[in-house]
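Have a look at the structure that comes next, please.
Removed: one protein chain of the complex. Kept in place: all other protein chains.
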Amino acid sequence: MYDKGKIIIGVIIFLALLLSPFLYQLGKPVTAPTLVLGTKEKQCVESLAFMKSSHMVLLDTWRDEVVREGKSLYVNSAGKPYNMSLQNTCMKCHTTKTQFCDRCHDYLDVAPNCWDCHIAPKEKEQQVARSVK
Amino acid sequence: MELDKLPKPEEMQIDLTPPESGWMDTPVNMRDGTYSYPAAAKNLKILDMPNPREWSVTADDWKLPQNWQEIILEGFKERLEKYRSFKLFMDICVRCGACADKCHFFIGSGDPKNMPVLRAELLRSVYRKNFSTLGRMLGRFSGSRELTLPVLKEWFYYFFQCTECRRCSVYCPYGIDTAEVTMIGRELLNLVGLNINWVIEPVANCFRTGNHLGIPPHGLIDMWEFMVDDIEDITGIKVDLPVNKKGAEILFVTPSGDYFADPGTYTCMGYLMLFHELGLDYTWSTYASEGGNFGLFTSHEMIKRLNAKIYAEAKRLGVKWIIGGECGHMWRVMHQYMETMNGPADFLEEPVSPITGTKFENSKQTKMVHITEFTSDLIRNGKLKLDPSRNDRFRVTYHDSCNPARAAGLMEEPRYVLRNVVNNFFEMPENSIREHTYCCGGGAGLGNDENLDMRMRGGFPRANAVRHVRDKHDVNRLICMCAIDRATLTALMHYWAPDVEVGGIHELLANALIMEGEHERKLDLRGEPFSGEEEDEDV
Amino acid sequence: MSQTLEHLLLKKRSAILKRWLDLIFDTYPADGRSFFASRRNRIANPVGGAIVDGVDKLFDWLMQGEKSDVRDICVFLDNIVRIRAVQEFSASHSIGFVFFLKHAIRETLDSELRKEQLHEDLLTFESKIDSLALLAFDNYSQCREQLHQIRAAEIRNRTSRLLERACQKYGMPSEW
Partner (left out) sequence: MNAWFSVFTALVAVIALVLLAMLGVETIGLKSIFGVIIPYVAFVIFFVGVAYRIIGWAKVPVPFRIPTTGGQGKSLPWIKASYTDAPWTTLGVILRMALEVLLFRSLFRNTKAEVREGPRITYASAQWLWLAGILFHYSFLTIILRHARFFFENVPSFVEMLSSVDGFFQILVPTLFLSDLAFLAAVTYLFLRRVVLPQMRYISLPADYFPLFLIGGIGISGVLMRQVWKVDLLKVKELTMGWFTFHPVVPEGLGTIFYVHVFLVSCLLAYIPFSKIMHMGGVFLSPTRNLANVNRSERYVNPWNYPVKVHTYDEYEDEFREKMKEAGIPVDKE
C-alpha cells in the first residue's frame, strides 16, 4: 500500500509553503520605501551608514542618559553638540513619523518602543482627521 | 599459569576495555555462550534454502558462495524497493540515542553494539556505501563502509542477538523499529546460507509435520490423550478431544510448546478443560498444529509458507472461525501478517462467541480471536464458575510478552482473566510492563542452549523486575502468555530468582474453574495440593 | 584491625568505594561503563544498581570484624558475581573485582598508610579481602554449575511430556 494521494498532498503543501514568497510577489519588482526626510539638513547626528544600522542603539543610549543620568548634551564623533531629545532633536528634522519612521519600520516589521512613552508630533493629516471627527 | 606471571588486577581489564577506536573498526569477538550454532544442511535442504552446508561460527571460513557480496547487495536493493519501513529506517535515524539504553541486551551486557541504533547502523553503513550518493562520495566521513567478511560476521552475531522485541521502537521519535531492521538483516544473511539451527530446524519441522518438534500426527494424539488422562486423574472428568474434526465451529491453534514442554503443558490442559466445560464445538488440528511461526525469524517469505496452513486447514475442516492460544510471536504473525499474506479468509465467518453471543468486532476480517479475548468475555458475562481461592498459594505477577503487548495491544485481557482467577496479583514496576515490557531474552530464535549466557544477560532486566516484586510482595508465580516465555523464563528464574515458578494464564484459570461433575479437587494441574505444603502428608 | 586503620577506612569510605566502583566499571566497554555507572533506578539499570549496592554492603561487611556472618556476605556477593558470571568469559574476570578493593584502598590511603605505618594492619585487612575472593570463587562456580543444570533441565522440559509418555508406553524407567 502506498498512500500516494496523502503523500502527494503533503509534499504539495510543503512545496507551496516554500514557494509562497515567490508566489506572493509574483515576479513584480518590489521597491524599497522612499523616506520623506522632511529637512534640507545635509548631516544627521552621526554618519548616514551608522544611523541606518544603529539609530536604535543611539536612541537607547540617549534615553538612558537623559532619564537615568540627567544628562542632556550629546557630542557626536565630529565634536558637534546635540540636545539628546527624540522630539526636539530628531523630530525637528524628521517631522513626519508616518512618512519617515513608519515607512521603514512597517516595511521591515519593526516595532520600536519609542512611542510607548513619546507622543509623535502632530502631522497635518492627523490634524485634519481630528477636526473631521 | 606461573604465579609470577599473574596479571595485576588492573592489567586484567586491558583486553576487556576496547580502545577508543570507533565501532566500525572494532571487529566482533565470538565467545562461547553468546552465539547460536549454524543451521544444519539437511534442514536447509528440506526448505530449499540457499547454500546448505556444514559450517562453524568460530571458523575463519564460513563457506560462503563466491559472489556473496553481490547476492547480499542485490537482496538489499530488492528489499529497499519492497519495504518502505526498511528504506525509511535506513534514511531517517538521527542517532539521538533515545533507544540506546532501552535494549535488554545492552542493559545486561553493556556491549555498545547492542544499542539498537548501532545494531541498525551495521546495515546502514553498508547502505550508505552502496545506495546513497553522498555516502559513496564522502566515504567513511558519512559513516559508510564496504561490505566485508568481518562486517558480515558482525551482522550474523548481532542480528542473532536481537530478539525483535520492539521495545526500542516505543521510544524512537520516528518509530524506527529495530525488529524490522533485524528481520531484513536476517533475510539478507539467509540469502547466503547464514542462519541458526534453533530457528531453521523448527521451521523445517513445522513445514513438514506441522509443528516445531517434528512430531507426527499419531505422536500428537498420544500427547493429547496423555493430558486427557492427567485431567481425569485430577478432576474425575474425561474431557473431549476433538482432532481434525470436520464441520466443527471453531479451529483451535496454539504453539506446540504447549503440547510437549513444561510448564506449557499445564496451560494446554487448561484449554482442554475450559473448552470441555463450555461444551465448545471445536477441533484441534494435527496439520495446523503449530501456532508459533519461526518463519518470522527467517524471512517474510518463510512466515507466509508456514502460516498458510492455518487458513488452509480452517477451509478444509469447514470451521467458522479460529481461536489462537497463548503465544507471543504467533500473535504478531496472526495480528499483523496472516490476513495480508494468506487472506482474505472469506470462507470463514465473523467470530461470534457461541456461549455469550458476543461479536468479536476487532477480528472480523482475520476471523481469529485471541484466547484471552474469548475467555475474558466469558468471565465478564458470568459464564464460568470460578474459585480463585484455589490459587491462593500463588502470589502472581504478569509478564507482558513483547509481541502481544507491542505489536497487538493485548494488555488488559490477560490481566482481566488473571484478576478473576487469583486473589493475589501484583504488578511489576511500571517501566517494565505493558508497552515498556522487558523481553525474556530468548525470543526470535535465541532461546537455545548454546546461547545461554547471552540469554541470562539479556533476560536480567526482566528477572530483576521480577525479583523486585518477589522481595516486595513475596511473588512466587510469574505468569506469561507466550510459549517461548514459558520455556526461557523458567530458565531465567532458575538462575536469577529461583523461588519463582513460571506458568500460563489458562493453567491458573483451569485451577480455579469449577467443572460440572468434578470430584473434590485437591491438586492443581501440576499435581500439587491447592493449599500448600501442610496437606502434603494427607496425600 | 587496629583502631587507626579502621578509622581511616571509615573516614575515606566513600572515596574508596568510588575508586573500587570505577575499577569495576572499567572492566566494561567504554559505553556500557558509563551507562552502568549512571545513577539510575534498578529497573532501568539493574546491573549498575546491583553493583553499586553490592559494593556498599561488601565493604560494610568487611568492616564489621569478628561479628560478621558469612551467610550475609554470600548474599551480597552473589548479587554481583551472578551477573558477572554470565557477562564475562573467564572466571578471573568475573571475580577479580574483589581484588580491586585492595587496589582502591592502597591508592586512596597511600600517604596515610605510610605516615601511620599501617602496612601490617593493612595486610590483616587484605587477607580478609582474600577470603572474600575465595567465597566469590565458590559463588562463581555455583553460578556456572547452575547454568549447566539449567541447560539440562531445559532440554528435559522442552520434550518432557514426550519422554514421559514414551517411558510410560514402552516401560522405560522414568528417572533419567
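Letters A, B and C mark the chains as written, and numbering starts fresh at 1 in each.
One rule holds for everything that comes next: a residue touches a chain if its C-beta (ideal position, glycine included) is under 8 Å from a C-beta of that chain, and two chains touch if they have at least 3 such contacts.
Given the structure is predicted, the values throughout are model-derived calculations rather than measurements.
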{"item": "Which displayed chains the hidden chain touches across the whole complex", "value": "A, B, C"}
{"item": "Residue among B:82, B:238, B:385 or B:519 that touches the chain left out of view", "value": "B:82"}
{"item": "Contact residue for the chain not shown (choose from B:108, B:210 or B:458)", "value": "B:210"}
{"item": "Contacting the left-out chain in the complete assembly, out of B:31, B:53 or B:140", "value": "B:140"}
{"item": "Interface residues of chain A (partner: the chain not displayed)", "value": "1-4, 7-8, 10-11, 14-15, 18-22, 24-25, 27-30, 32, 49, 52-54, 56-57, 60, 104, 106-111, 113"}
{"item": "Sites on chain B contacted by the missing partner chain, in the whole complex", "value": "20-25, 48, 80-85, 87-88, 91-98, 100-101, 112, 115, 117-118, 121, 132-134, 140-143, 166, 169-177, 180, 207-210, 216-218, 221-222, 243-246, 286-287, 300-301, 304-305, 308-309, 312-313, 316, 334-337, 339-341, 343-344, 358, 360-366, 368, 373, 376-377, 380, 405-413, 416, 429-431, 434-436, 468"}
{"item": "Hidden partner interface residues of chain C, rising order", "value": "30-35, 39-44, 49"}
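Methods note: only the chains that are shown with their structure count from here on.
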{"item": "Between chain A and chain C, centroid-to-centroid distance (C-alpha), Å", "value": "73"}
{"item": "Inter-centroid spacing, chain C versus chain B (mean Cα positions, whole Å)", "value": "32"}
{"item": "Distance between the centres, which are taken as Cα means, of chain B and chain A, whole angstrom", "value": "68"}
{"item": "Overlap residues in chain A, where contacts from two or more other chains coincide", "value": "none"}
{"item": "Residues of chain C touching chain B in the complex", "value": "23, 26-33, 35-36, 42-47, 50, 82-83, 86-89, 92-93, 96, 99-100, 102-103, 143, 146-147, 149-151, 153-155, 157-162, 164-165, 168-169"}
{"item": "Of all residues in chain B, those that touch chain C in their complex", "value": "9-10, 12-13, 16-18, 20, 31-33, 100-101, 106-112, 115, 213, 215, 219, 222-223, 226-227, 257, 259-263, 265, 429, 431-432, 449, 452-454, 456-457, 460-461, 464-465, 468, 487, 490-491, 494-496"}
